[in-house]
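Taking it in order: structure first as structure tokens, then the write-up.
One chain of protein is taken out of this complex; the other chains stay put.
Chain nomenclature is as follows: A, B and C, assigned in order of appearance, with residue numbering initiated at 1 for each chain independently.
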Amino acid sequence: MLTTLLLIPIVTAAALFLGFGNRTWAKGSALLQLALTLALWFRYNQAKAGYQFVFETNPLFPGVDLRYSVGVDGLSLVMLLLTALVTVTAVWFLPNLEKRANLFDGSVLLISAGATGAFLAKDLFFFYAFHELALVPTFLLIGLWGTGERQAAAWKITIYLGVGSIVLLAGLVDLLMALPVSSRTFDLQALQQLGAAHMIPAAAQIRPWFLLTIGFGILISLFPFHSWAAPAYASAPTPVAMLHSGVLKKFGLYGMVRLVLPFLPDAFHQPVWGSYTAQDLLLVALLGNILYVGLVTISQRKLDFMIGYSSVMHMGYIFLGLASLNLAGLSGACLLMFAHGLSVAALFAVSGTIRDHEGSLRFDRLGGASKSVPFLGICFAMAAFASIGLPGFANFASETMVFFGGFSPGATSFQKTATILALWGVVISAVYMLRAYKAVFLGQPTATSAKWTDLAGSARFALALLPLTLLLGGVFPRYFLGYLKPTLEAALR
Amino acid sequence: MFPPISLEILVLALGFILLLAESFSNSTNKRGLAHIAIFCLGWIFAISFFTASAPATLAPGSYWNFYSGDGVSLVFKRIALLTTIAVLVLALDYESTLAKLLPSAHKGAGTGEFYILPLFTCTGLMLMASAVDLVMAFAALELVTISFYVLVAYARRSHASLEAGVKYLILGALSTGFIVYGITWIFGLTGETHFTKVAEKLAHLRGDDTAILFAFLLVLVGLGFKVAAVPFQSWVPDVYEGAPTPVTAFLSVGSKAASFLLFLRVLEPFLGVESILPKVLQVLAIVAGATLIFGNLAALPQNSLKRLLAYSSIGHAGYLLTAIACIGAGGSLLLGVGTTVGYYLFAYMLMTLLAFAVLTLVSVNSKGEEIQHFNGLSKRSPFLAFAMVVAMSSLAGVPLTAGFYGKFLVFAQIIQAHQWGLLALGVITVGAGFYYYFRVVAAMYWHDPLETTPITVAPLSKITISLLIASIFYFGINPNPVLSALRTSAPSVAAAAH
Amino acid sequence: MESTLPWLILLSPLASASLILLFAHRSKALSVLLSLSAVFVALGASLLLVKNATDVLTAIPWIDLGPALKLGIGLKVDALTRVMLLVVTGVGTLVHVYSTVYMAEDEGKSRFFGALSLFMFSMLGIVLADNLAMMFIFWELVGVSSFLLIGHWFTKESAAKAANKAFLTNRIGDFGFMSGILLVWSTVGTVEFAGIQENLAKLTANPTFLTLAGLCLFCGAVGKSAQMPLHVWLPDAMEGPTPVSALIHAATMVAAGVYMLARIFFILEPSATALGVIATVGAITALMAALMATQQNDIKRILAYSTLSQLGLMVAGIGVGAWGASMFHLFTHAFFKALLFLGSGAVIHALHHEQDIWKMGGLRKTMPKTFLTFAIGTLALTGMPFLAGFFSKEAILLAAWHKSMPVFAAGLLTSLLTAFYMTRLVVVAFFGHPRTDAASHGHDCPAGMTVPLLILAVLSAIAGYAGFAEAIFGKELFHHVHAAAAVTLVPALAVGAFVLGTVGAWMLYHPAIKDPAIFKDAYRIKDPVRIPLFANKFYIDEIYSALVAGTQDMLAGFLGWFDHFILDGVIVRGICAITWGAGYTLRLLQFGNLQGYAFFFGAGVVVLLYILTK
Partner (left out) sequence: MNPLTLNHYLLASGLLFSIGFAGVLLRRNIITIFMCLELMLNAANLSLVAFSRYHVGADGLPNYNAQVLVFFIIAVAAAEVAVGLAIIVALYRARQTTHVEDLVSLKF
């Protein structure tokens, strides 16, 4: 069943590459993917933690337990839902190309497939492999159909992520090496149990911790490894920006939750510099994301860059949740992955549409769009308010959990200080988001913006899907937490 | 079940038969020869699965004690056979270009040997894979080298080809000199030529290590030349660029693979000597690091794809040497060094052959082997473009392609040996690799073609290319067949690893 | 029944809001209908609750992570809540009715009513919240609904600016609020008022911490109730439609801060420092705002500043410990301030959006009903004896008299100034003769607008009487109001201030508007008193914008440059360039000469030999 979910986009992509089918096939596959994911979602048994719907082959690697094995638990299920939702919207925002449209559509589906595979994988190797597989189509799409300095951006993201994933690979191997030969395995579930059993002495945890954190950090654009993100998203074609910033980027965080937390819990408390622990180091880095990048975001003068940087900034909150090392913070982080994915995807969808109308996204060229395109205005407003943490949207619920997590009893004073500082980021993000909203949608309509045409037909539903899901998550976070809680508790044990 | 040696005999016989046929037949079209050769090699490849592995015995007077038909050698024989087949296919595509570069009255004349000589090379490669005696090793090595001299310089009208030939000739002979001298010293130290005996003797040798180190150095130099290790790599770019493309492919795959196996076998006795082990490993690490850096960084500014592949082959040699340099660290995460090298070479064969296959077709169809000749290939022939994407991704080490497992195993070795310096180099060079391999992808998809004539691919080549793509993906997901084949008796070097 | 009523109150506006957003946004009539019915339902339910005077507590979990974190959506109805419920739904209803007429021709009518319903929902949420987290949620939501309503005419640059300003200023306050919540939670382990009250000991154990927490929470009130120094957004908020100003920026939302302080008073009480700060902030706000009000010419702005100063008074009341009195003043103030705003709305409506009082005049004759109600409102505000304002203000002053003289003095001065500027407003706007032709044909507005005025006028008259108030407040709460022992001097002084202010203004301005010069060139303002410092609001806006530009924007600009040119440009690209350059140099070794290669060969041998044998 899970394999089918994975095969849907791959097969469709293959068909498109071979020249069969057209845009409707892509849409069909996206919808099918969503339908299947929802089926999983409802058939999943929340009560018991651990993987379900597991499918495994024989070992592929003599002597080592490496096999194609897929399965879902609460966390991966949430991520899969995110993937499916964003994919649907992304497919509906595919640009109209006269030449080689199939190549475009297929590659987009491949990216989605890569994300799906990474979240499905119950095996460390495939978990890693699928993510990196998505690199190639991203490279092609950005360089071929991007805007602005697209080729430079494509190079930057590819090499940056390539290096990141090789560091990550080193970290993964180092992690395995830290284990006694007998218990070396690639099976995530087995690994998690080993982690719970504290197989690795605290002192030996710090090196793999660094390798993994840097590796994942690069993929998540953790400060100071963030400079690839904004330009790439700014110049990427809309669906790619949506999928990458919304879904693929979450892979790194997913990995942190899957591996680093359950596996190297003691590393966080290892002193790395004077009396400062690894956790403090991480906190400093994520404050870099929130405050430094936040201010950088304020200084942006173009909508796409602004959104790109903002998505980098919000990674900081997710890391804050991770760094809190407790259930509240972690649940917040995981829910925030979901929420941020949806909101940023919606923002990119709107900004992409505006780019198609206007050509430029410079704030001083735009204004008063709500007059001519009220629907876009509403969607943008909802997504923007969601991303700055307005109650009622999932982002707020998760950020609340993150902050409470950062302040929970047992938190170090350093951690509490960091949390308060991070709290100020909420003000920062409000500043840039409102400025952007005002610059684009409020004020006197410009000559051109008065002539724009609003979204119509099915695209409206595709776009509205995202903010509505966000509302659902904001009003009933318990519903999602029901899926997450058992898994995360297991991860923390 | 057939004895392993039967493979060599069959190929050799095939070679002679075709040679005779070629010289006595008066048809000007030699393509038939190639087709026959490919067909027969295919059968021989099939036979290779019905050969009983027969490791060399040291029983006094046993005739085959210089020849070991162990599992690993069998794998390498298959690599050799497949490479040869692929090279012949390439040669067929290349014919039109080659014919122009031959001083011949009518088209196709003089191309015959071009299809036949690879068979002899193949024999040499297979023998190298099995050689466990210095004499045998030397003979096989020279068989390969000399036939390559001819092949490299085959296009007699092309200055490049000739220049490459001469360079390869002189430097090859130079390395031969060093190898021979090294062998001399080994013999002088031990009075033996069989690796196992040499190992025993060396292990119990008392006195000054300098002589042993000297002997080791000489062999390292000689074989380092064959596997393109810095600082003995300098011939590679020029020769690769000058040689006819199929020959380049053959050089970079066949010769490298066999030489590496031989390298491992020769290395083993020296690893047995405790007193010099640290020094040996240190030198290996230095050479490996230098090779990594040189190969991968010098590839960055290349514009000629052929030359780029040359540098990249140096880079891959770097990864392999790195793995070898990490021998000695006890306890293997994933299989031994021998298996790592074996699998890496197998994957390397697949992706390099694929790359060269595409390169051949493109160069034949667009008068050049620069990267810019790949511009807009996705428009001219989506199939070839896709094939190239697969090849390049695999070379760059993208997961789910065969190349990735290779990199994975190498990094495993590095970390296991705690060679953090090499790890850093590895990370840098992989990053660089992403750049120069993806440049080709970028050219094919981002840019507009120089000429828009679509490229037609002959059915045989199409089949070969498709098979290569398929196997790259297959082994990228499930490396088990190769790995277990190698493991059945991984070269005792792997054993030396713990 | 009791447990469902609060939910009914809370959710009916939400229902109407979402229905309008989803379906009815095309048909104005339908939206109005939905919104009205929702607010009437809420009003009815609230009246029922007030009537039975029963306390209700009902909650559902929102986030539930077991022991790690539990946050609920809980509704708590007690005396305090009932007062606020009545104020919010009551004034809300009247404003809804008023708006149906006021916004009749507006193209964004359904959007307006949608937002209005959203506001009702959020405001009622604050009122009903049984825990800090939930209060914060709705705290933010009123913020956004006020953003939407201020920016209702979003094509007007100034409106959009004002909306952003309001939201951002509130965000800064909320930053403090959230920090306060976290501080409390981290010690007490719960955010429910009841829970905190039980474990108060944990907090009081550490006085400084307690003070810190209290002040952080107070920040929220500072933002929402527009206290110094975060008061700047309120006057600009007048860009919104007048009914909005009446409902949100006079009667209810801005009072939320005071309500919140009253709710958490038990946290503040143990810390004298916190109370002191609160009292000071309140007093300063009251005084400065009053001073600013004396020099404004825009009718709505005058009212806005007066709102500021009244809120300051209430906060000061909390500061001196008389939270009951403050609630009482909040209660009365809601009515007469709403009345004043709606009255000014009527004027503006009649004069086709003329807001400058100097361009009015003589409205006493042209719009008598409006004048009458407006006058009542004014007198109630300025503290005319036996009108609502008098009692409530006097209650606060009384408490201050006992607690701290400076606050009392400030309060007294404030009420004097209040009397002054309100009389000025009335005299200039309503007396004399029309000074512009717009003013000359002013007229009373249709019933839809005047009826609410009349109702509010009545309320403003009677709301102060003990009997009435007690009926609503209920005994125990009202007993707080007059906790302080009565001192005869205080009311005397209050009356004195009122008389002085009123008479002074009359003396100054009644002649002034007769001054022929004003007729000759009506547009040159002949204000007998001219104090630029007050007219320019102490230049605080200018200072702030300079501050923001100087710190945040400059820093952002610099970091943006740094990120792009140093971090990305120099470092990242630099590394790439170095690698590439290295490659370029290395490949120069392949210079093609055979013997050169042979030489490398030999050199390599020598080097390796050296390494091996050294």
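Keep in mind that, in the parts below, a contact is a pair of C-beta atoms (placed from the backbone, for glycine too) under 8 Å apart; a residue touches a chain by one contact, two chains touch by 3 or more.
These figures come from a predicted structure and were not determined experimentally.
**Q** Taking the complete complex into account, tell me which visible chains touch the one left out.
**A** B, C
**Q** One chain isn't shown here. Among B:9, B:173, B:203 or B:470, which residue touches it?
**A** Of the listed residues, the one touching the omitted chain is B:173.
**Q** Write down which of B:146, B:286, B:364 or B:450 is the residue touching the left-out chain.
**A** B:146
**Q** Looking beyond the chains shown, say which of B:93, B:163, B:268 or B:369 touches the absent one.
**A** B:163
**Q** In the complete complex, which positions of chain C touch the hidden chain?
**A** Within chain C, the residues touching the omitted chain are 587-588, 590-595, 598-599, 602.
**Q** Tell me which stretches of chain B touch the chain missing from the display.
**A** Interface residues of chain B facing the absent chain: 134-135, 138-139, 142, 146, 149-150, 153, 156-157, 159-160, 162-167, 169-170, 173-174, 176-177, 180-181, 183-185, 187-188, 191-193, 237-238, 241-242.
The working rule: only the chains that are shown with their structure count from here on.
**Q** Please compute the C-alpha centroid of chain B, do the same for chain C, then give the distance between them in whole Å.
**A** 77
**Q** Per the centroid of Cα atoms for each chain, what is the distance between chain A and chain B, given in Å?
**A** 42
**Q** State, to the nearest whole Å, the distance from the C-alpha centre of chain A to the C-alpha centre of chain C.
**A** The mean C-alpha positions of chain A and chain C differ by 37 Å.
**Q** Enumerate the residues of chain A that touch no fewer than two other chains.
**A** Answer for chain A, listing residues that touch two or more other chains: 159.
**Q** In chain B, which residues are in touch with two or more of the other chains?
**A** 431 - these are the residues of chain B that touch more than one other chain.
**Q** Touching chain A in the complex: which residues of chain B?
**A** It comes out as residues 331, 333-335, 378, 382, 386, 389, 393, 396-400, 404, 407-408, 411-412, 415-416, 423, 426-427, 430-431, 434-435, 438, 441-442, 445-446, 477-480, 483-484, 487.
**Q** If you look only at chain A, which of its residues touch chain C in the complex?
**A** Residues of chain A touching chain C: 156, 159-160, 224, 227, 292-293, 295-296, 298-300, 326-328, 331, 368, 370-371, 378, 385, 390-392, 396-397, 400-401, 403-405, 407-409, 411, 416, 419-420, 423-424, 426-427, 430-431, 434-435, 438, 441-445, 477-478, 481, 485.
**Q** Inside the complex, what are the residues of chain B that reach chain C?
**A** 166-167, 170-171, 174-175, 178, 210, 213-214, 216-217, 220-221, 225, 230-232, 234-235, 237-238, 279, 282-283, 286-287, 293-294, 296-302, 311, 428, 431-432
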